[in-house]
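Only one protein chain is missing from this complex, and each of the others stays in its spot.
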Amino acid sequence: MSSDQEKSVIIRFAGDSGDGVQLLGSQFLKTSAESKENFLTFPDFPAEIRAPAGTTFGVSAYQLQVGGIHIASPGDKADVLVAFNPAALITNLQYVKESGLILVNEDTFTERNLSKAGYDKNPLVDGSLGLFQMIRLPISSQVGEALKDSDLSKSEIERTKNFWALGLISWMFDRNIDSLTEWINNKFKNNNISNANIKTLEAGYSYGDIHEIEQKIPKLYTSKGAFDAGTYTAIKGSDAMAYGLAAAVEITNIPILFCSYPITPASPVLHSLAKHKDLGVETFQAEDEIAAICSAIGASYAGILGVTSSSGPGIALKTEAMGLALSAELPLVIINSQRGGPSTGLPTKTEQSDLNQAIYGRNGDAPIPVIASSSPSDNFYTAIEAVQIAIKYMTPVLLLTDGYIANASEPWMIPSINDIPKLDLVTNTSTEHTSQAKAFERNSETLARTWIKPGTPNEMYRTGGLEKDVLTGNISYDPANHQAMTDLRFKKIACLQQDLPEQKLSRNNGSKNLILSWGSTYGVIQETLNTCENLNADHLHLRHIYPLPANFTELVQCYEKILVPELNQGQLAKYIQAETSREVISFSKVTGQPFTVDEIKERIVGLEGTK
Amino acid sequence: MSSDQEKSVIIRFAGDSGDGVQLLGSQFLKTSAESKENFLTFPDFPAEIRAPAGTTFGVSAYQLQVGGIHIASPGDKADVLVAFNPAALITNLQYVKESGLILVNEDTFTERNLSKAGYDKNPLVDGSLGLFQMIRLPISSQVGEALKDSDLSKSEIERTKNFWALGLISWMFDRNIDSLTEWINNKFKNNNISNANIKTLEAGYSYGDIHEIEQKIPKLYTSKGAFDAGTYTAIKGSDAMAYGLAAAVEITNIPILFCSYPITPASPVLHSLAKHKDLGVETFQAEDEIAAICSAIGASYAGILGVTSSSGPGIALKTEAMGLALSAELPLVIINSQRGGPSTGLPTKTEQSDLNQAIYGRNGDAPIPVIASSSPSDNFYTAIEAVQIAIKYMTPVLLLTDGYIANASEPWMIPSINDIPKLDLVTNTSTEHTSQAKAFERNSETLARTWIKPGTPNEMYRTGGLEKDVLTGNISYDPANHQAMTDLRFKKIACLQQDLPEQKLSRNNGSKNLILSWGSTYGVIQETLNTCENLNADHLHLRHIYPLPANFTELVQCYEKILVPELNQGQLAKYIQAETSREVISFSKVTGQPFTVDEIKERIVGLEGTK
Amino acid sequence: MNNQDKTNLSPKDYASSQEVRWCPGCGDYAILKTMTQTLSKLQLKKEDTVFVSGIGCAARFPYYLDTYGFHTIHGRAPAVATGVKLANPNLSVWVITGDGDGLSIGGNHLMHALRRNIDINILLFNNEIYGLTKGQFSPTSRLNTRSPSSPEGSLDSPVPPCKFALGSGASFIARAIDKDKKGLGMVLERSYEHKGATFTEILQNCIVYNDGVFNDHTGKEAGLDKQLHLVHGQPMLFGEDKQFGLALDLDLSPIIVDAKKELSKVLIHDETNEMLALMLMNLNTNQFPMAFGVIYAKPKNTFENDFHQKQNRFKRDKSVLDILKNGTTWKVD
Partner (left out) sequence: MNNQDKTNLSPKDYASSQEVRWCPGCGDYAILKTMTQTLSKLQLKKEDTVFVSGIGCAARFPYYLDTYGFHTIHGRAPAVATGVKLANPNLSVWVITGDGDGLSIGGNHLMHALRRNIDINILLFNNEIYGLTKGQFSPTSRLNTRSPSSPEGSLDSPVPPCKFALGSGASFIARAIDKDKKGLGMVLERSYEHKGATFTEILQNCIVYNDGVFNDHTGKEAGLDKQLHLVHGQPMLFGEDKQFGLALDLDLSPIIVDAKKELSKVLIHDETNEMLALMLMNLNTNQFPMAFGVIYAKPKNTFENDFHQKQNRFKRDKSVLDILKNGTTWKVD
């Protein structure tokens, strides 16, 4: 890290699924937020629901980077790892920096646990961790000691471990634990439990004070973020998506029926919306993904906005119905929280490999706008934009986000409703017509047909998925009409293209190299460019993927090399070549993990060598 | 048409769905085949099952081109139209050449029928058809006369009209009607009916003889085809596909379970296979397209080959399961008989617009080989090739054909089984391994895993759609392994690419212009290049679309202009740009109708003007 | 066509201007006619009525009615209709489906619509064949049906639509014949009145691909001894002269008794009795008549009622930004 302004620390918590690591992480995040740190977090869930205790496949982790003004990723390797048991240590060691600091709960390093984790010998004593700074903490005994007078059962006492660790870490980062205490009091209905948690929190905190010297527990400092004035919250991507949809209702005054079938990592949006009533968004859990999109289409036919949400395999099932929404020209938003593929793939891991499916994955010539979120908070804005495009152009819109964005959190200034970018939603003032044809009158600017809502007298009309006469909307098998309708569907996209904001560069240094990216890689690329010195590259980040912004081709024309980093086998790269017949350099990674700063940096440096 | 060698005639039959126009056409085709003419036929079905008599939307048509050596399309506009009623005339006039010959059944030009068809006045008398040569035939009265002594009912008598027309046409083209008589005798179990049909057939034939001069009925001559020695049959595309699958069983000795759900225009393949037993192919009509592909996958898991077939909307539903077959590395053939889209679109019309869906339409990085048929008889060969690729590479294969190919017929020399191109199907000789891992041993040449069949002792293994360890096939969430498996899936495609035959040009005149095409446009492009003089263009027709043949990029490199005609909004054109970053010129038509020779010719001529 | 001010809409007023395009003689014509008559009888507002269909010959139905109409995709009409009804519970929503559309590809959505008891009226036109795709056997085709995809006869045991509805937890199940204006009209009215999902199987003759399959029970020759018309609270009598009655044997299997002599043994139809409903659906129609009318009807809570009550009908009382501001936040000045 280049300057003091940039001082950030990467910390990783790892333990059994039952150890409360996610809670620990998110509470530490809160203290960071309160002390006005910048941060970005990324939980690394185990693939299993709750594997047997002590096993490697049951390990849950939570990584966050705090401090500095430029951080926009959870960081590469951790400066600090807190490992609650041997399985957590063995599986997470690979994510720790050389000479990084490791805090372990030494009480769990029993023979049984060691062998479950696959250790032949105890790594705490066999010297194999010599490269790291190791702090052995008797967490289990410490909480036992702190709570020896409580009425709690042994396992209940053991379960307060995460608060002990939270206390110690808070001490190390010099955080105030008052608000944590308050939160614990509110969270746990059972007084005994909340008292116990507070006690161990405090015990962890004092442990730092007392054992600082003897155990060489360091104090860690980070620099503050440089935030504009405003009210901030820590926003998780899936929540931002839900709030964005709600805000769209507020802006458009059109209620939303959110229809979904659970799937990882898309479900949290459903859960988040289900919690909130009185926002004009209702949720419907359908019997499958096809029913979900079809009921959303039904809602749109009936005059409110249907939204549906899923991940790759579920999106595959929706592709037939997307064609119906396109053909019937109904507004619809389809959200894809991408995960590792193909097939069931790696459900809990992140990937950007559904881009092809989004752009091309339907039968027939079936153009549907595609936009993509770049960060957790961006989900809020893309949701609003997708809704507005859908309504303004009477079209389904595909919104791409991914598992990384869904689960990551970042600080976000809560906007006021007036600050949110809006599209002019035009409505057609219709001339005299028979009822059937009225629904097919088009707005001259957007080519959108008129959204007639059942219940409106004298405007009854019939529509469906067969080709329709361009004027009356009646079924038509006429060859020229089919050409006209096909052209019309593409012209709508051209109208939208004119309506999109001009594409800007995210970094313009006058370089001859361009980094061209989309989706969740935004943060790590920005962080790389801002924190590594002397990188010779400009940066263009795409939010509007189909259609591309009107000035896109011109904008990229002057670059000699265009590097396209993405978490798939080069899908955007090929798409750009298809759209511009211009060669680009694909930088692909398909491991289920986000890019690291180091990886991006290396490739940018390497650009000098490519021809 | 340039020379006498090229003398061909385009004839179009049109009438009510109940008029037996398809039968008439296919029987006339038979006489053409017997007299060793070249031909290509294209039925133009009405969209409705059987619309009320006399309506325009109930009109069924059948067009064929006969004669000459170069014909490979049903022809543009007809030289001869036979119209059985006013509706047939009004809807088909647009398909007749200027000064073409029109034969009408004048008895049907009643006021009622005229108004049903939308005629204010009788076109036979109002002079509006002055540009055409008109022959008014009293077909209904003629058949009434011919059968006045029969026991048949009035409507049964009326129904023999098509044979009367067949007789007259046979006279005009100087065809022998003996084999038709024989066919009628075999076809109709009821003696009364077959006798009546034969009588009217003969009556039609003599009508020509008798009224030749008075009614100016011309004799039409066509030139013979230039066929290699062999046994020929008239093959319909859907039948060729069915026979190709059966031949593949013969070649590979692996039975096929053909699983399908009816859909236009894919169903005829199912029907064709259902008719034939003892060929090692069995059919299963599933409850929907998802069940169809899944039962095919089950069959492949169990050790025989699963094949599934559908059209665009049904293929959309199969995309999730395609990913499973890919991930589990099971052989599978998916046949798409394309039709007009998007959504339900134009089910009875042809289109090539599911190319994007085939190449890109799945979640995740999911590469699946795509090959395309170019003609009715080519379905036979592509079916065999698809089966062999699937088995050799343990992969799903997408085979694209379309409604035009499915329904068209052409003369085809029946090959001997030894003449059929075969791939070397390799099998793995497995080393010692635990049972689970044995199924994941790979052939070094193809990277295909070993196809273990349930029932084999000691080789039991488990697999599925989750990411698998590259060596053992056990579930793996390991980042590096996911990269390795993703790479492997693409390397398999690279191996296949090496295995594909070298791409050749279909015409190589040393031009700087290239026509680059795929699928069913082959015939009309070849016919254009062969029959129109001085066209400055070479021709490359793609059978292997993904992967492209290894020499493709080099082959197209030298061309200044590449024109890509296709029946969609430019999908192959974009794909070629994506794969080669090389600009091409898209020539798109989306009317539900095939290209015509004129259209292709005009664009080739126009190439000189483009820059 | 401004009928808004009309106080009384005739059946014709419910017809759209589109020419009807089924094959001449298709049973769908009769159903369409009885539908316009029923709409007129009930004086449903055209603008508040929506017909949703899947794909098939039957599914063209909405085009011919001057109400709102949505011809969707194959098998999914109940799901689309669910969305329509949730969005606007004031609409009268009708689903038109076929035996292929509703029971082959669409069986799952049908089941879920029925179990949720969403207030839509589902009419399944059962012609025991795929009409639109030219005559392949369907899930209701009898064993050994010969068709283009089963030239040697089909092997699939058919699924009886009404029994499937029963197993899915339907709260209203009825059966009618395409050409039986009275019976069909009554059932349509009853299904309109029923709150919750209704399921009606309409035996529909496909004159082109499956002509006469129902003749044993619906044909003129069949006669009244082949049809049992159910009336709630009335004895189950049939025959020209109502001379036959249906009764239960000790082992719960049905028997036919002489109604003139043993009227007391004859079962009284109780729409709310699921056991009787199953017995009526299971009647072996070689020996017994076929049951028509409302076979089962027992109201229960409807999904969208609860939905709209609990969920407050898409009302927006708060700003999402206020909710955010009231959560955990911090200020930067």
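Per-chain numbering from 1; labels A, B and C assigned in written order.
In this section, a contact is a pair of C-beta atoms (placed from the backbone, for glycine too) under 8 Å apart; a residue touches a chain by one contact, two chains touch by 3 or more.
Not measured: the values here are computed from a predicted model.
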{"item": "Of A:A53, A:I69, A:I193 or A:C532, the residue in touch with the unshown chain", "value": "A:A53"}
{"item": "Contact residue for the chain not shown (choose from A:I263, A:V281, A:L332 or A:L540)", "value": "A:I263"}
{"item": "Full-complex contact with the absent chain, from B:F13, B:Y62 or B:F284", "value": "B:F284"}
{"item": "Selected residue (touches chain absent from view) among B:T200, B:S295, B:T450 or B:Q569", "value": "B:S295"}
{"item": "Positions on chain C contacted by the hidden chain, ascending", "value": "104-108, 111-112, 115-117, 139, 152-153, 155-160, 163-169, 251-252, 270, 273-276, 278-279, 282, 300-301, 303, 306-307, 310"}
{"item": "For chain B, residues in touch with the removed chain", "value": "30, 33-34, 36, 227-234, 243, 246-247, 249-250, 255-257, 259, 276-282, 284, 286-288, 290-291, 294-304, 306, 320-321, 323-324, 328, 413-417, 434-436, 453-466, 474-475"}
{"item": "Residue ranges of chain A at the interface with the undisplayed chain", "value": "48-53, 55, 57, 261-264, 267, 270-271, 274-275, 277, 283, 285, 287-289, 313, 343-344"}
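In the analysis below, only the chains that are shown with their structure count from here on.
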{"item": "Of B-C and A-C, pair with higher C-beta contact tally", "value": "A-C"}
{"item": "Greatest separation from chain C - chain, by CA centre", "value": "A"}
{"item": "Two or more partner chains touched - positions in chain B", "value": "57, 313, 343-344"}
{"item": "Contacts with 2+ other chains: residues of chain C", "value": "55, 73"}
